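Below is a structure I'd like to ask you about.
Only one protein chain is missing; all other protein chains are in place.
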Amino acid sequence: MDVSELTRKRIEELLKDGKRMDERKPLELRPLSIELGVSKKAEGSARVKFGDTEVIAGAKLNVIEPFTDTPDNGALMVVAEFWPLASEKFEMGPPDIQAIELARIIDRSIRESEFIDLKKLCIKKGELVWAVFLDIYPINDAGNLIDASAIAVMAALQSAVFPSIKGDKVQYGEFTTKKVPLKDMPVVLTFYRIGKEFILDPTTSEEEASNSRLTIAMTFGKEPYIHALQKAGDEPLSEEEILKVLSTALKEGKKIFEKIKSQLK
Amino acid sequence: MEKEEKKTKTKKIEKKEIKEEKEVEKKEVKKVEIERKKREMVVPGEVVAKGAEFLPSDGTRREGEEVIATRFGLLEKTDRLVKIIPLSGVYIPRVGNTVIGQVIDITFNGWIIDVVAPNIAFLSVAECAGYINKKDLAEHFGFRDNIVTKIKSIKLKGIDLTMKERGLRKLEGGIIVRINPTRVPRVIGRAGSMVNTIKSETGCSITVGQNGVIWVKGKNPEDELLAKKAIDLIVQKPFIEGLTEKVKEFLIEQKKKPKIKEKEKEKEK
Partner (left out) sequence: MAYKRPDGRNYDETRKIEAKVGIIKRADGSAMFSFGNSKAIVAVYGPRQLHPQHLQNPEKCLLRCYYDMMSFSVAERKRPGPTRRSTEVSYVTSNALKKVLKLEDFPNSVIDVYILIVEADASTRCAGINAASMALAHAGIPMKELVSSISIGKIGDAIVADLTKEEEDYSIKKDGKEIKAATDIPFAFQSRSGKISLMQLDGKVSIDDLKRAISLGKKMSKKIIEIQTQALKKVKEDKK
């Protein structure tokens, strides 16, 4: 049974007074926990929990021939598998649009923020480069999979080391201590609109009650920058709404950035 | 029998030896023992009783002299009756159960209702009281409406519902709280004591569906959330003793809170 129409109305009503069913403030996140090294065969892996939401992400590295248009760039691939383990709503079969969209948002966040220095992943120009595969598995969907997945991926990357190579072959199972070269870590934050109010880190019922969402990927180097945006959901947003959300995003994003950094120490 | 006697004898000797310490702990130990007996967890395949005098009931079966668990849960023995109280799992519908469902489709002669059960449920127009315009059934119960309904019969192909009884109706306003159906008896309490406590302390109307769907409506959303919190508490700690009292204390404590907040607000002003 989906979120009841009655509950949906109540969620909306409460939010008008800045209240939520679980007593959080509109922009308040559930407790965040990050655990590294959850799958030791991966070059890097992490489990992230946002309240009851849980995601595992892993990084695998391989050497490949570079793409012809970028002969001195490493390759990046982000894949999310919404296995029906995590929710009765997911189904077996080829990835659906939710999984594809989530992976693409995170792909763009990493690529456009240049979090991974793809140039440094070149081993021999035109012949051999590193390829980074990032795989995402939701374990329990209790809302806000995009943001949780993004944190899991970033954490997995930060813990990732290169495997050994012999000639042009990876020696699987043998790890070096060399870390994957990274720059400023992007923070991915999704605002959900319920009625006319915006919240962060929704529960499943709040997600179902929302009519629109906006995902923002940002970095906080010398200057804050926006690297990826995704407006989704049925309802359109006004310019004022978007600008307001963006300025809130930079503020809240910075807080979460610090939180993630302190947890990764 | 001889062995048991020996055991008690040795126990007596042991007790004498450490009499003083025991005196203090005695009461606690006794309490724990009683609780353990009450709350023994069993798994499928486990022998839960031996002897022809035992009668296997829910979640058990007989195999020769032995009674075997066929479900995971708490073992309950009352006299000779042996049964297992499940702690988890989906709702298994039974005829006569009052449940809360949601309209998920409308056909030419009735409504398809999701009652969160392994099979789909159907409510026929003929099972509704009063006049219904058959040309527009959605006028009566619309898509996604929540209703309190009763299971009339269970057939191979699904569940048949009825609205022909007092209290069965469409739900307006309030919130829906979902819990695991195995917790429903705790939320209701002995002779309704638990749910009545929540009702009187929060001033909310509450309808508990046997399928774990609960409807709560109060004078304002805050009261509903308070009732929800009490339900969450029961669901999380269903087997602590004196739960009804604890829930009451909890609600009284919680009701004090917003007042403090309001005072703070006043101070700020």
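Just so it is clear, A and B label the chains in written order, and each chain counts residues from 1 on its own.
Everything that follows uses one rule, which is that a contact is a pair of C-beta atoms (placed from the backbone, for glycine too) under 8 Å apart; a residue touches a chain by one contact, two chains touch by 3 or more.
If you're wondering where the values come from, they're calculated on a predicted model, not measured in any experiment.
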item	value
Per the touch definition above, residue among B:S88, B:T107 or B:N133 touching the missing chain	B:S88
Hidden partner chain, touching residue among A:I34, A:V48, A:A86 or A:I110	A:A86
Missing-chain contacts mapped onto chain B	41, 43-46, 59, 61, 68, 70-73, 86-90, 118-120, 156-158, 178-180, 182-183, 212, 235-236, 238-239
Touch residues of chain A, complete complex, unshown partner	38-43, 45, 52, 54, 56, 58-60, 62, 79, 81, 83-88, 92, 94-95, 133, 135, 137, 139-142, 170, 172-173
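One rule holds for everything that comes next: only the chains that are shown with their structure count from here on.
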item	value
Rounded Å distance between chain A and chain B, as computed from the means of their C-alpha atoms	38
Residues of chain A touching chain B in the complex	1-7, 10, 13-14, 19, 21, 23
Residues of chain B touching chain A in the complex	101-102, 114, 116, 144-146, 171-176, 178, 213, 215, 221, 224-225, 228
